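Left out: one protein chain. Kept in place: all the others.
Now for chain A:
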Amino acid sequence: MGLSDDKDRIVINVGGIRHQTYRSTLRTLPGTRLSWLAEPDAPNHFDYDAKIEEFFFDRHPGVFAHILNYYRTGKLHCPADVCGPLYEEELAFWGIDETDVEPCCWMTYRQHREAEEALDSFGGGGLLDLGNDDAEPEQEHGEDDVDEMTRRLAHGDSPDVRSGTLWSRWQKHVWALFEDPYSSKYARWVALASLFFILVSITTFCLETHESFNPIINRTEVELVDNVTVEHTYQEPETAAYLTYIEGVCVVWFTFEFLMRITFCPNKFDFIRNALNIIDFVAILPFYLEVGLSGLSSKAAKDVLGFLRVVRFVRILRIFKLTRHFVGLRVLGHTLRASTNEFLLLIIFLALGVLIFATMIYYAERIGANPNDPRASEHTQFKNIPIGFWWAVVTMTTLGYGDMYPQTTSGMLVGALCALAGVLTIAMPVPVIVNNFGMYYSLAMAKQKLPKKKNRHIPRAPQPGSPNFCKSSISSQHQSPVAHDDVFEINYKAGMSIFFF
């Protein structure tokens, strides 16, 4: 018994701290790195010290205690004192699937992942690459720092840089010039110009609707009705000409920008799929149509023009171009995308409240009605339930325009309840969204403030026979962030990994 016990026990030295367990414990999770230790030929594959009978792993000892505990208890919890990605990496190394994490720890474990995904999207704007050379290709933005070195290596070998044809050299420069405002001094000028034109165009757009820029002109039109020529006089507002010219200049700039971007973008398909680019395109279209059609005088052209006048409002979409310039807006966009559920929740809460309180106020206000009034709605503004919706929204959001308000005691009671319910309804889902925003924002700020990495860490050379030996097979299986050395290792090990699985 004692002998079998001895044989069953195993010592694992992780980063200098000795952990002791039974081989049977390690067998509880087959297919993981530790379970291979229990196999008879393990000493050949791992760093085994026959003298003191222990396996050595060069990993974080504290986290390993949690991992080993998973084998013992069958429950995987996260240590509270380490950062998520660190734990993730350890899990990947030990070959444990992250879905085994217990629900109580899942949220904390998962948090950083979502955040990192978000980070990648902020990275796209080039804020991270403040120090980058102009020559650095745009494709690198938003990709993981870890891979930078391998990519750079690969890049150095890629023929398009070596041969350096005019197109491939300039394409990147021009694309960075227009896409990434922080890539160079000139890019900053372009960004400033773009910003200026956006602001001018938005200002023009708003001013156009003001009466003083829209003199009403009497127009006479000769119309043929039943062989009789009738002079028809009608009034039409006409926009002041110089506003149109300003708008024209802006549109010319936007067109130029758009054309440059579409010509020099590295991937046309991605470019067209991007919502921002579609907005760019849609926002310049109406102007050209309007100019093109204004020459024509046919009836159809007039109708289309009248329609276009309404469609002008798409020009306001240009404001979304600002997202290229302000990281905060990107954060906002990302928050909204990430909080769709909470947003829906908020709307559902509100809709529910609006329905209930609109109904309640309708009936509450009818209580004091004059018996002679057939509709019982003479004395009140709440003529029907749909109009009550508006009141309920205004009350629940604590707006209180004062265009409608309850006038009976019962109505006031409902109004008070409605306001209270509104405060709670809004207050409940909003913090979730706000938290999301706070997280993304602090991450974006962290990225911004994070000094340029020197990345001085020189990855270890792959050592067959050492624990890193097995790393590639596992990490490739678990889709974990692969260290660069693994890139080289993978090919080498491909054959070997078959042995393990």
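Keep this in mind: a contact is a pair of C-beta atoms (placed from the backbone, for glycine too) under 8 Å apart; a residue touches a chain by one contact, two chains touch by 3 or more; residues count from 1.
Definition applied: contacts and distances are computed from a predicted model.
Given that one chain of this complex has been left out, which of "Potassium voltage-gated channel, Shaw-related subfamily, member 3b", "Ribosome production factor 1", "Glutathione reductase" or "Geranylgeranyl transferase type-2 subunit beta" is its protein name according to UniProt?
Options "Potassium voltage-gated channel, Shaw-related subfamily, member 3b", "Ribosome production factor 1", "Glutathione reductase" or "Geranylgeranyl transferase type-2 subunit beta" narrow down to "Potassium voltage-gated channel, Shaw-related subfamily, member 3b" for the missing chain.
Using the touch definition from the top, which of A:His112, A:Arg324 or A:Arg366 touches the missing chain?
Selected residue, touching the omitted chain: A:His112.
Thinking of the whole complex, not just what is shown, which of A:Ile246, A:Leu350 or A:Cys418 touches the missing chain?
For the chain that is not drawn, the touching residue is A:Leu350.
Touching the missing chain, which residues of chain A?
Against the left-out chain, chain A lists 13, 15-17, 47, 49, 56, 58-62, 80-86, 89, 112, 115-116, 119, 146, 202, 205-211, 214, 216, 234-237, 310, 313, 316, 319, 322, 326, 328-329, 332, 335, 346-347, 350, 389-390, 393-394, 397-403, 426, 430-431, 433-434, 437-438, 441-443, 445-447, 449-461, 463, 466, 483.
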